[in-house]
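Only one protein chain is missing from this complex, and each of the others stays in its spot.
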Amino acid sequence: MPYSDIFKDHLANPRNAGELPDANAIAEETNPVCGDRLRLSLRIKDERIEAGRFLAYGCAPTLACGSALAEMLEGSTVEEARALTRQEVIDAIGGLSSRKQHAAALAIEALRKALDEVADR
Amino acid sequence: MPYSDIFKDHLANPRNAGELPDANAIAEETNPVCGDRLRLSLRIKDERIEAGRFLAYGCAPTLACGSALAEMLEGSTVEEARALTRQEVIDAIGGLSSRKQHAAALAIEALRKALDEVADR
Amino acid sequence: MDHSATTPIDSRVVDAMMPYLTQRFGNASSIHQFGQEARAAVDKARRQIASLISARANEIVFTSGGTEANNLAIRGVCEAAQAHGRHIITSAIEHPSVRGVLEYLEKNGWTITRLPVYDGGVVRIEDVRAAIRDDTVLISVMMANNEIGTIQPVKEIGALVRATRESGQKHLSFHTDAVQASGRIPIDVEHVRCDLLSLSAHKMYAPKGTGALFIRRGVRLFPQQIGGHQERERRAGTESVPNIVAFGKAAELAREEMDQRQEQTERLRDRFEEKVQSRIDDIVFNGDRRRRLSNVSNISFRFIEGEGLLIHLDMQGVAVSTGSACSSGTLEPSPVIKALGRDEELARGAIRFSFGKDNTDEDVDVAVEAVARAVESLRSISPLARESLST
Partner (left out) sequence: MDHSATTPIDSRVVDAMMPYLTQRFGNASSIHQFGQEARAAVDKARRQIASLISARANEIVFTSGGTEANNLAIRGVCEAAQAHGRHIITSAIEHPSVRGVLEYLEKNGWTITRLPVYDGGVVRIEDVRAAIRDDTVLISVMMANNEIGTIQPVKEIGALVRATRESGQKHLSFHTDAVQASGRIPIDVEHVRCDLLSLSAHKMYAPKGTGALFIRRGVRLFPQQIGGHQERERRAGTESVPNIVAFGKAAELAREEMDQRQEQTERLRDRFEEKVQSRIDDIVFNGDRRRRLSNVSNISFRFIEGEGLLIHLDMQGVAVSTGSACSSGTLEPSPVIKALGRDEELARGAIRFSFGKDNTDEDVDVAVEAVARAVESLRSISPLARESLST
């Protein structure tokens, strides 16, 4: 149960919270089991993520993963973003007990969905 | 379980322990359940108990009751001795929990047996 | 602000137990003087506990806590009464230690009726009456709930059980879990007429790991922890003398200071609720506000989830609980709040604030500020909050 300091900091001071008015990739994922929600909005230009914002509802790991993910995405290429793993998100918030790792999975799913949206166009 | 101070004193400093070489009433009772034994020897003259001694083996209440009884008997009349009750013995050692009262019963039985022995003659 | 989870140990209680942590280390089962000293201390504590609830000392059995008291009461009575029936009535909002044992019995063929508590979090006596069957052997309804503090109609249930028993259903018993109620409201087992009543030391400013079960004289119960003559054969195991002494002292203090503690926590709680209500929108108070312990406030904050709020508050030095302390390791929404008919979102957004005798006005004001900040921050990232704005 103990959360890392960086985890708590993401919670107390979320990075990149909100929605982008000029996003060109938006996706929301819901965890069907617990109802946690994560919404990502990205502004992608020339295969690079210029800006990323998140909104999240649910247990603390979901919020922290959203914040960490949005922060990691900004400035990265779409290719880099596609390669992002669940573990990288987990590491970014200082680790998660195995029972909580579904939060990072939700984040990665939301990201893939958002990226697929761009690719589909 | 807590025993009274007078009880403990009877144990540490038994009164009238031993056997009378010139006893004219001797009786021993055994508790068939636990094997406790109490032996009384009395010297009775003119319906009065001139001397009384006890020997006892068994749980602490049996020893204390033996000591208290022998002490109470000395100087009393046979009639008084016959009238002695279990409760008087119990009171003399400062009380006994109900589970231990069989020790006083054993003492009274030994006493009756000794007195009967004299009467039978 | 989390005094329902546990309380700090009163310094007077620590003082009372100290001799038993140092020189007076006897085993209460030993015949010699060290043992007798321990035995006397345990028996004194037994009288102190008995006196808190107007019971007789020999009706008190010490346990390792409220959980064991509940286990012993329910399993013990059910084992003894099973020849007469295998039906139990309880409420939908019992502590996990009651809920858990009943689920275990259910798996073993018992039938459990769980009474609703409606939106106020209080069981209705008509429902209890209607639920009694010929084969009902136990009614277990808590005195006061651990999450929302609501006080159940235990006196009415006690009278009903007594009447049912008198009308021929001899093997019906009434157990009440008074772990949260004890020390917070007056308890009188003659008044409540319960057959069994559970207590826990650590909710009363004494150490964790000690509790007690009141077992009314004449009530048959099978011991659960076996193998020793302690506690008149009702609970084996070397008694935790220092903790028991502490528990006894705490009970004595609780009795003496009951009114004062009640007034104090009620004042703080009301101050807190007024301020929160004036500062924060979209909140819902959980549990009948007129019928609850003076020290508890349970509030659901819309659009956000309790755990995040808890961590936020913790970082600001304010300790609170989501759901029951015991089940907060898992993230299921509180079954208690759900039993009030609240939707999933409100159940997940419920936070329990619980005040103690040593809290101050300033603590309350700090907490209100912290809550306002945390709620604002979490709502700013919540998609639910956004959606509610746009509709």
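Remarks
Going in written order, the chains are labelled A, B and C, and every chain counts its residues from 1.
The criterion applied here is as follows: contacts are C-beta pairs under 8 Å (C-beta built on N, C-alpha and C of every residue); 3 or more make two chains touch, one makes a residue touch a chain.
All figures in this text were calculated on a predicted structure; none of them were measured in a lab.
Between the chain not shown and the residues C:P186, C:G209 or C:P335, the one that touches is C:G209.
If you put the missing chain back, the residues of chain B touching it would be 1, 3, 8, 11-12, 14, 17-19, 28, 34-35, 37, 39, 54-60, 63, 66-67. In the full complex, chain C touches the hidden chain at residues 2, 5-9, 11, 14, 17, 21-23, 25-27, 29-35, 63-68, 70-71, 95-101, 104, 200, 202, 207-210, 224-230, 236-244, 307, 310-311, 313-314, 319-322, 325-330.
Criterion: only the chains that are shown with their structure count from here on.
Per-chain Cα centroids separate chain A from chain B by 90 Å. Distance between chain centres (mean CA atoms), chain A to chain C: 40 Å. Taking each chain's centre as the average of its CA atoms, chain B and chain C sit 55 Å apart. For chain C, residues touching at least two other chains: there are none.
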